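Heads up: the structure comes next, in structure tokens.
All protein chains of the complex are present and in place, except for one that has been dropped.
For chain A:
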Amino acid sequence: PEYRRFSLDPQLTNFETLHSLISRAFDIKSDFLIQYRFEDPSGQEIFLQLLSDWDLEAAFERAADPCLCLRIDPIPLEHVEEWDLVNIPLTDCKVVQPKEVRSDPSIQTKIMTKVGKTINLMQQALNLNGSSGEFAVGATTSPLTDAEFTDFRDGVGTLVKADECKQRIFQGGLEPSLRRVVWKHLLNVYPDGLNGSERMKYMCRKSEEYQRLKSEWMIYYKNKKLQHITSMVRKDVLRTDRQHPFYSGGDDNPNVEKLFNILTTYAIMHPTTGYCQGMSDMASPILFVMDNEAHSYIAFTALMERLKENFSITGTTMTLKFDHLCCAIAYHDPVFFAYLQRHNAIDLLFCYRWLLLEMKREFAFDEALRMLEVTWSSLPKSPRQDELAGLHSALKNSRDSQSLCSPSWDRPKMEPELDDVFAPCGKMSPNHLESPAADPFKPKECTESLRDPAQANGESVKEEVHHSPLAASSVEHLSSALSSLMNSKDPEAQSSVSPSCPLEDSSLQDFEVIGSCEEATEAAAAIAAAVATSSQPTTHLNYVRSGVRPSLPSPDVLGCGNPFLIFLCLTVLLQHRDSIINRSLDSNEMAMHFDRLVRKHNLERVLSQARTLYYRYLGHFNPQSS
């Protein structure tokens, strides 16, 4: 056995922190069981399982010694996950390598946390002071640390300062070891307000559900209609991120197989969305970070709630995103806009991959992880807030709740061939596979699928109502962060007085020149001409004709739920516009230029500038004017 000794502050340490601390201390890759030593009244030494914040609290209390002794047993079975332990009698656990940890409660951790926080504040202050520098406001701070993350949660591990936490991640990203935990928050996997042990129970339940779903479709693997999906997915997982060590090697790499399972299960469970190319690119980083198939499925499903419209066959959302990006270029760089227009490149089709995969493939894999978490931290909270109640009832009577699933369960017939997948096997109709009540991840699908009118209407109305106010609230958290960065007490005032904004620089002046600078006026005329002849939706470009100061769509509209993405794309374009114009590249050459840069963009440069532009956009955006 190996021994480690470290100090914890019982006030600050929760179960998740302890778990990740131990996994790092012993460098344990697989899951493990934590037990603590306890002397029962007869003086006999026993080990009790430590599974939650609750247990940990008890452990701290009961630790008679000046130190708490923990025993760590790795769980050799790959598929047994930590939440499974709830149901596994202790005697069944194979003890492989008993290890002991001694921990002294001490104030060291606390000090480190405070110091870290101060440094962080100082960095923010320094950035603020240095705002004469080009991208100071958007500059990256250090990644969020474990200790800091603890500060955003209360004693039982509930994430109570979600907005502050997201703001912090937006500036600096996450320490890689934290991703496994924090990505689930960022991807809105959990209903709001769950504490540490509730989250574990939640994941446990969802994971069991996943295993069940998977094993059910696997029985019908040979079904022809199912094969349509599996063969598509198979082909794609074999060419997704294979250059990364996690997925490299032979086609029998188990991670490739896991990716296949996740995507196939998703496609079968979400027949209206199905499988589309590009999804494997989005699932791949999640699996790498979670390193757990069931968790990855849950997180991927949560991500797809936001992204599924990207993959709709009508392409409406993608068209809108193109439109928004186009608009952003016109707004920030009319000269480049005119150039694109002259070269028949204003359809921006070479940005298709950027918008579909949210820039994931434009950065090296490990940098893409950072880019993704920064992007996700800027997003509006998805409409899952009110599901806590749903979850609680689901937890209470998870079996009963299946009765919610009406027998007349019926999907919109967008992919009729899929409706027949399970037809030969009457036993397994889709409603057995996925009970809406048992899956609060997909509120929309639930409303689609539930034909109980009261239920369906109630739900769908709720969702529509949710959308914009939530989007606005997220913007609020960033724009208030912005105003605090800019030392302003009143974000409203800040956003309306752009000329006195201390952030003036050359690119900001681009906003102001429209209508005054001759070149820009010409460009604007070109834009107007383009608008007049364009078949694309033109609403956002109307400002040019009206001659009014340009405005971008509001944050709840821009980027169809991901306004920051538009600024990432814009930044990459702006960083290459000189070289494009100087070499007078046409639209195909531009496309080839950017194709060559796949996975090669400089993340730091892009992120700092994109953040700066985004902050400025939020600062300038005035809801009253639109």
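The rule we apply is simple: a residue touches a chain if its C-beta (ideal position, glycine included) is under 8 Å from a C-beta of that chain, and two chains touch if they have at least 3 such contacts; residues count from 1.
In this text, contacts and distances are computed from a predicted model.
Chemist: Identify the UniProt protein name of the omitted chain, choosing among "Coatomer subunit epsilon", "Ras-related protein Rab-2A", "Nuclear cap-binding protein subunit 1" or "Vacuolar protein sorting-associated protein 26C".
Modeler: Choosing among "Coatomer subunit epsilon", "Ras-related protein Rab-2A", "Nuclear cap-binding protein subunit 1" or "Vacuolar protein sorting-associated protein 26C", the correct UniProt name is "Ras-related protein Rab-2A".
Chemist: Which of these, A:46, A:219 or A:598, touches the one chain of the complex that we don't see?
Modeler: Considering all chains, including the one not shown, the answer is A:598.
Chemist: In the whole complex, not just what's shown, which of A:357, A:581 or A:597 touches the removed chain?
Modeler: If we include the chain that is not displayed, A:357 is the one touching it.
Chemist: Of the residues A:15, A:311 or A:363, which one touches the chain left out of the display?
Modeler: A:311
Chemist: What residues on chain A make contact with the chain left out of this view?
Modeler: Spelled out for chain A, the touching residues are 232, 235-236, 238-240, 242-243, 276-278, 280-281, 311, 313-315, 318, 347, 349-350, 352-353, 356-357, 361, 588-589, 591-592, 595, 598.
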